[in-house]
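The structure is given below, and queries will be raised subsequently.
Omission of a single protein chain aside, the complex is shown with its protein chains in their original locations.
Per-chain numbering from 1; labels A and B assigned in written order.
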Amino acid sequence: MIVSPQLLILGAAVIGAGVLGSVFRRAGGRTPVGMALGAAGGALGSLLFMAPLDYCTFEAERETLDVIFGMLLVVAGMALVLAPASWISERLIRRQSLISESQITTGTFKHWWLAFPLLLPTLTILVLFLYYPSVETLRLSTKLSRLGARREVSVCMDNFTRLVHDAEYLDIVGRTLWISAVIVVLSMALSLLIATMAYLPVRGASIYRVLLVWPYAISPAVAGIIFLLMFNPAGGIINHLTGQWFGVKLGWLNDPKVAPWTVILASVWKSMGFNILFYIAGLQNVPKDLIEAGAIDGAGVLRRFWHIVWPMLSPTTFFLIVTNLTYAFFETYATIDYLTPGGGPLKSTTTMMYQVVQLGIRNNDMGKAAAQSIVLFLLVIGLTLLLFRSGERRVTYGV
Amino acid sequence: MSGVTQEAVRTTTRVADWRSTLRRWIPKRWYAHVILITACFLSGIPLFYALIVSTQTNAEVFRYQFTPGTGLAENWNLVFNVRHLHDYMINSVIMAAGITFFKTLFSLLSGLAFVYFRFPGKWLVFGFVLITLMMPTEVLIIALFRFINDLNWQNTYLALIVPFTASATGTFLFRQHFASIPAELSEAAQLDGANPLQFLFRVLVPMSWNTIGALAVVQVIYAWNMYLWPNMIITNPDLQTIQTGIGALRSSGGALQFGPLMLGAVFTSLPPVLVFILLQKQFMSGFTLTRDK
Partner (left out) sequence: MKKLVFAALMFALVLALAVPASTIQAQDRTRVDVWIAFQDYRLDWTNEKAAEFNEMFPQYEVVITGGFSYEAVFAQVAVAAEQNQLPAVVQFFEAGTQDARDSGLFKPIADALAGRTEINGLPVDLEDFVAPVIAYYTLDGKFTSMPWNTSSSIMFSNMNFLRAAGIETPPATWGEIDAACEKIMALDNAPEYCWTFPNHGWFFEQWLAQQNALYVNNDNGRSARATEVAFNSEAGLAILKWLDDQYNKGYLYYSGAQGGDSWVTVDQSYQTQQVAMAVYSSSDTTLYTQMGLDNGFETVASFYPYNDETGWTGNLIGGATLWLVDGLDPEVEEGALTFLVYLTNTENAADWHKLTGYIAIRESANRLLEEEGWFDENPNQTVAARQLSESTVTPATSGALVGGFPAIRNVVTAAIDRVLLTDDDPAAVLEQAAADANLIIEEYNLLNAP
């Protein structure tokens, strides 16, 4: 062992005591109580991941990377215990309610325990099909595991350390990010333009609206199938037409530079209906007199849009970014699977989600797939938190 | 007046005439119409072309004709009589109905519990549900796959329905909605001796049809379009859902036949597109209601 487990637990306890002690002191509670709780919490937190792993990352023959991952896991475990503990204790000491929303105090039913049978279905399902698989994903990520194999082997953090050196995987991460970004930006920008036009008092606006939004209800799978019909390089209509008109035929599905764009096109086509729908609704919330006031001030159309309408749309934009990102990360799977089954030439259409399934199901390599799932999870959570943080500052809610 | 000026006046009138005619013929905000028509055209053409191809034989497809072909009967026969696409659709209907029904029911129950009960540890339970918003099923799919196999549920409808019947989103939706209903109602109901379930189904539900409908529309489309999970967990074609089942039309005996595949694609899309167009308002409110969670 490079670092002895006892030393780690001790260190964690000291840090925990420091953190919770200071929280108690600031909130006006008893510092020693906080320190004691913090020490226990910190020690427990350091064990959260390390006990199941049996401190394997700190074995003598491990590489520096393992040690770093090990330390990160210790810190993450501590944070998972200490962060909620500080939040709760601070609120308790200050006697604030733990639920922020105001609650009805009258009209509640007498037998409080009746709430539990009512909650039982939801809670059971969440525990069985979300919480348990989460823990199982963590466990699997440290194993070599195949369905139908005689045994399972523990590999410590190898499934993760391998990824750091895996140029192909890093490519996939980068590709996932840029493909998702392009889908979101392109789809939303076009939708905003079209929604603005459809919002104008033009004739037949309601007909336009219906004709514009229906592709949303098309499934990602069917989007893939229809685009396969049009864009397949051997015999597709698009190549036939471009060949006749311009003498150009693109490798829509078999050129690694073009294939991701075909996926993007199909995804944008499918997702625009949704965005248009919400932008039209968002525009309807913009007070007319505000725009007219801008017009009297003599501001140009673009300036009026940029300074008055766009800020008013920011809640819609923010909401759409979050939903579109989820779509781009996860739901494009079906489109990719029909357009370029297997993940495209040079894996050019393989997103992180697609790779997880390829590895876990097709290659029956469940441990590595679980590790990649966790990386994907961290990325999505990270992006969402980042969005929410910047969103808090930028979004203007209502008037 | 000299002839020159007369000539000038005549020209001006002619120009003015021409302008007013033009104005009559070109609608106001013509640029908006141009953009909108282009957008409608571009978003419509893939499905329109799919519709045309669904009536064609493969030979006609590769002749690139834009008129309905002669293969509809044969394609229809292959899709519905040989490949039994409707069986997959029935499976999808069962899945979508099951998910929507139970998700709504369970969300109603938990919404009721969170609003009309005060119980110790409520914040903890609430947080427990809240956190699941950050756990997309997709990233747990490998473990879920193993777990369903351990339960011996692969190739059953249970695997398609049960894991998706609990929803933090639905719970919040009803929690918010119930919280906006005056407390007097529940007091009155309790005075009448109603138990919580009676209160839920006799008082709250009739007042919540809009919210229920909104959640249902979103769920039906979501479930109908689900691909990855059924594709992984269902290996018995008799139980496969439509989104994967339509892929069976790709291997309909040799070379990829686009006609039947497109006929299948059109039929796969009809239910959600109809639901979406007809119930657009409910759909929107379903989404907007849940977004301030």
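The rule is simple: a contact is a pair of C-beta atoms (placed from the backbone, for glycine too) under 8 Å apart; a residue touches a chain by one contact, two chains touch by 3 or more.
Just so it is clear, the structure is predicted and the values come from calculations on it, not from any experiment.
Between the chain not shown and the residues B:Phe62, B:Phe147 or B:Tyr222, the one that touches is B:Phe62.
If you put the missing chain back, the residues of chain B touching it would be 58-59, 62, 82, 94, 97-98, 101, 105, 149-150, 152, 154-158, 161, 201, 205, 235-238, 244, 247-248, 250-256. Although one chain is not displayed, its contacts with chain A can still be listed: residues 144-153, 232-235, 249, 251, 253-256, 259, 340-342, 344-347, 358, 361-365.
Following the convention adopted for this analysis, only the chains that are shown with their structure count from here on.
Against chain B, the residues of chain A that register as touching in their complex are 97-99, 101, 103-110, 112-116, 118-119, 121-126, 128-134, 136-137, 140, 147, 190, 193-194, 197-198, 200, 202-203, 208, 210-222, 225-227, 229-230, 235, 237, 240-241, 269, 272-273, 277-278, 281, 319, 323, 326, 329-330, 333-334, 337-338, 353, 356-357, 360-361, 366, 369-370, 373-374, 376-377, 380-381, 384.
By the touch rule above, chain B contacts chain A in their complex via residues 27-29, 31-33, 35-36, 39-40, 43-44, 46-47, 49-50, 53, 61-62, 64, 102, 105-107, 109-110, 112-120, 122-123, 125-126, 128-129, 132, 134-147, 149, 162-168, 171, 179, 183-187, 190, 196, 221, 224-225, 227-228, 231-232, 243-244, 246-247, 258, 261-262, 265, 268-269, 272-273, 275-277, 280, 284, 287-288, 291.
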